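Only a single protein chain was left out; the remaining protein chains are all shown in position.
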Amino acid sequence: MSAPRAGDRIPVAVLGATGAVGQAFVRLLAAHPWFRLAEVSASERSAGKSYRDAARWLSGALPDDVAAMTVLATDPSAVRSTLVFSALEADAAAIAEPAFARAGRFVLSNASCFRMEQDVPLIIPEVNPEQLGLLVRQRENREWKGAIVTNPNCAAIVIAMALAPLDRAFGLRKLFVSTMQAVSGAGYPGVPSLDILGNVVPFINKEEGKIESETVKLLSRVTAAGRLEMSPATVSAHANRVPVEHGHTAVMSAAFETRPTPDEALAVLESWRGDVSELALPSSPARPLVITREQDRPQPRRDADAGGGMAVTVGRVRADPLFDIRLVAMGHNIIRGAAGASILNAELLVARGILRAM
Amino acid sequence: MSAPRAGDRIPVAVLGATGAVGQAFVRLLAAHPWFRLAEVSASERSAGKSYRDAARWLSGALPDDVAAMTVLATDPSAVRSTLVFSALEADAAAIAEPAFARAGRFVLSNASCFRMEQDVPLIIPEVNPEQLGLLVRQRENREWKGAIVTNPNCAAIVIAMALAPLDRAFGLRKLFVSTMQAVSGAGYPGVPSLDILGNVVPFINKEEGKIESETVKLLSRVTAAGRLEMSPATVSAHANRVPVEHGHTAVMSAAFETRPTPDEALAVLESWRGDVSELALPSSPARPLVITREQDRPQPRRDADAGGGMAVTVGRVRADPLFDIRLVAMGHNIIRGAAGASILNAELLVARGILRAM
Amino acid sequence: MSAPRAGDRIPVAVLGATGAVGQAFVRLLAAHPWFRLAEVSASERSAGKSYRDAARWLSGALPDDVAAMTVLATDPSAVRSTLVFSALEADAAAIAEPAFARAGRFVLSNASCFRMEQDVPLIIPEVNPEQLGLLVRQRENREWKGAIVTNPNCAAIVIAMALAPLDRAFGLRKLFVSTMQAVSGAGYPGVPSLDILGNVVPFINKEEGKIESETVKLLSRVTAAGRLEMSPATVSAHANRVPVEHGHTAVMSAAFETRPTPDEALAVLESWRGDVSELALPSSPARPLVITREQDRPQPRRDADAGGGMAVTVGRVRADPLFDIRLVAMGHNIIRGAAGASILNAELLVARGILRAM
Partner (left out) sequence: MSAPRAGDRIPVAVLGATGAVGQAFVRLLAAHPWFRLAEVSASERSAGKSYRDAARWLSGALPDDVAAMTVLATDPSAVRSTLVFSALEADAAAIAEPAFARAGRFVLSNASCFRMEQDVPLIIPEVNPEQLGLLVRQRENREWKGAIVTNPNCAAIVIAMALAPLDRAFGLRKLFVSTMQAVSGAGYPGVPSLDILGNVVPFINKEEGKIESETVKLLSRVTAAGRLEMSPATVSAHANRVPVEHGHTAVMSAAFETRPTPDEALAVLESWRGDVSELALPSSPARPLVITREQDRPQPRRDADAGGGMAVTVGRVRADPLFDIRLVAMGHNIIRGAAGASILNAELLVARGILRAM
């Protein structure tokens, strides 16, 4: 299909709109060419308030029209949009998202609770758009009129985007990854300043497991029969919190089936444009991967906004004494890693005609 | 030998006493039971000034007696102490340290330039005091009346201390390590604030090579013939700078010959006291390794001062999907990782009677 | 009276012992020569747990004996000590502290709720020990068998200590003060990292009013009749939060009745030892004010620990274009500004014989 015409933008809702990720949805949708923010929901406690009163706005100036919106209950009887972005916490999402899907809504979810289900697409449009094929099985299994489509954990998406072209070319088999993750990844109020100012916390609850399992699913294929064929890669993750506002950094050592040299890896990375470049999705940058040759980049404060926050920057591609390739990837955890990822997935659904067809 | 008696402390000099590591020597020696700070040297530009005028004192109050000391030229004709601590940069050390050794001085060096020489001990007293055995060959090779004894890079020492008991028990074969290193590791003025505030820099010049090679040498044995028998371990290092004042953190995945479980590894770590505990060296804490069971420790701001900055804190000992064991180690890069390490090596020389005997 | 003999330390309780200030009490009392931590209390939710389970210990290693203590309810029937330190929040303190005083306990309170009461001493021992004289009226007014003695807000105490000798010598009339306050002043979890990393927040709830009123009360005298005679000074305060862990900095412009020069002000500051130096209270440093001539000091990270965290460092004493004197003062907000202040007040009560006499 072609993009919605101006004046004809698709009305959308954001569930859990008052938190850090919810606010990012609000910001990104304010200027979206295809979607128009029509509804916001939050917890019972906030329902009925104006958005201005319900949200502690974290960045820049809150647009007046959003400020005046009434916060709705997170319930399909209150929220009427067909296209629904979920910035809910996992616990709330586990209940609300199926309710919305049952009611015929398309839920683009940033929550972790359904990502690893066998019939739930875990999608990065540039990497694995074919996981939309799981929706057929989802509909059969769940008897939902709508659907749930998920985007990955904010660190896993950075890792998978950097590795996807290398996996396609050389076959990823083993991965060591150590992350240095920004505090915005923990939401608001999130990480207390006394825990992180001038400090490193070498632990993020459940994060290593998510990185290990989601990276594998993201690199997995879908068979003609609509089943996941899991990648043979094994991942060992070390997740760390650092005093950075936005931008997750991942340092990696990777072993591949066909043992590429650093130059071969670089050539593949530099030529990659992703699987959906012909769709010209508005949130997918011309270059989803920015490859840097500066010896000390990528860096979160200097590179997180590349491609409007939707590009992952990759650098320091070099040989590894144990495996084949060492490299560093960094991406904006709130934009590419959360709200922007969900929005991009919705663009894919629209462009593929799935949103209206189902 | 027994410890020097009170009133009989050994006079010592600090070369390069005005920089960040030099100042740490000054602070630690101010209260040392065996050594007495007698001389300070710095670059040509500072020689002749008072220490107060030559040094920009970085922490707390500068002791009055040190403030009044005259800064000497870094030259064995100006500096007369037999026991000399070197906080020189590698370039300056490469020239000055052999000059001092030739002149019969014992140089305890924090510089990187001689660490990997086959006849230069690279020592952590609790881990590999037997590398003192290389001094015989050093004397033969170099015709020095004195000697150079080195301590490791500030990240390598943290890594090697955590791994030494595991290597001894299980045989380290492969190591993936990613560090998050404090800015004080780069000296003063060192890292510009515009580079590191709210940021991560995934690169430290030459650091990964030092970590990879020094860790292996630190875990190597010395044969009866006084030769190094290198450890068979291979190390892959990722070095990162983070906005932390003091304390280098290392996350590691390690493979061992005899494949220990996490519980076996923990048991070995918890019972380890190091090879020189019977010497009761003043700078070696009763527990050189502090093992924490808190799920989010060690952390630099909370644990760097453990054991007066001389203990390395180890935590998160757990299974690894690719190798055997994952763990996190953290230590004070200026104390255990630099000045305190040199001082502890000097204590070993005194306790073993080497300082006077040679 | 003389100090308690060893082995005869006074048993004390800490109310609200699990928070950031409560933990500071625990740390400071662990090594106190006169007091012995006998009891800890916290909220209903924590009562009955071990201290280890109830508190998220924020710094270094939790001492084993404290870890094993059972947390009591904050109630005089559960907590039996006569000497009670209160680290309670203002709301809880407003209820609990009078209950303890009524039950005959001496409450050394860090809470704000009673500080400005006309019959409640607001004390810095070195500055205004005579405010203990208000206790006579407190007993008459309230019919308490015990008493409440308060210490000031963590910024007001730094300001008042720096100004006290100048006020005594020259008569403070007007004060403009702008603070830059550490995040630990807001407790734990306190300030979210997303609010303060790389940021300044020019607002702290109710802080400016506390600084303005408490500074005046701290510099006020007590008449022979036991009444407060308020200082004629007027204060204008600007309170700001900055990304510092510990240490509140105050920059000040001050006008005095007798218009001192900077040199006259410096001479007074340097000779000041406070009103209780002859008592040798264990928590009062030999020099309660440290005067620095470095042009860029005091600084929180470099000077907060002066005098074990109990000294206030003062610098940049210079002329002011509008008033008489500009200066900068900085002190540790958790030690001198909270837990240490209460403990020092208790030492004053013991030394003056009030604790036992009443």
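Per-chain residue numbering starts at 1, and chain names A, B and C are given in the order in which the chains are listed.
By definition in this document, a residue touches a chain if its C-beta (ideal position, glycine included) is under 8 Å from a C-beta of that chain, and two chains touch if they have at least 3 such contacts.
The structure displayed is predicted, hence computed values, not measured ones.
Participant: Can you say which of B:V183, B:M252, B:A306 or B:I325 touches the chain missing from this structure?
Facilitator: B:V183
Participant: In the full complex, which of B:V127, B:M180 or B:I196 touches the chain missing from this view?
Facilitator: Of the listed residues, the one touching the omitted chain is B:I196.
Participant: By the contact definition given up top, give the residues of subunit C that touch the hidden chain.
Facilitator: Where subunit C meets the chain not shown: residues 174, 176, 178, 180, 197-203, 212, 234-236, 238, 240, 242-245, 247, 249, 251, 253, 295-302, 315-316, 320-323, 326, 328, 330.
Participant: Residue-wise, where is subunit A in contact with the chain that is not depicted?
Facilitator: Counting over the whole complex, subunit A touches the hidden chain at residues 58-61, 197-198, 245, 290, 301-303, 305-306.
Participant: For subunit B, which residues lie in contact with the unshown chain of the complex?
Facilitator: For subunit B, the residues touching the absent chain are 20, 58, 183-184, 188-198, 243-245.
Convention: only the chains that are shown with their structure count from here on.
Participant: So which chain ends up in the middle if you average the CA atoms?
Facilitator: B
Participant: Rotation angle, subunit A onto subunit B: superpose the C-alpha atoms of these two copies and give the value as a multiple of 5 degrees.
Facilitator: So the copies are related by a turn of 180 degrees.
Participant: Approximately how many whole Å separate the CA-defined centres of subunit A and subunit C?
Facilitator: Centre separation, subunit A to subunit C: 48 Å.
Participant: Go ahead and note the Å separation of the Cα centroids belonging to subunit A and subunit B.
Facilitator: Here subunit A and subunit B have centroids separated by 43 Å.
Participant: So the centre of each chain is just the mean of its C-alpha atoms; given that, what is the distance between subunit B and subunit C in Å?
Facilitator: It comes to 40 Å between the two C-alpha centres.
Participant: Pull out every residue in subunit B that's touching 2 or more other chains.
Facilitator: Within subunit B, the residues that touch at least two other chains are 197-198, 245, 301-302.
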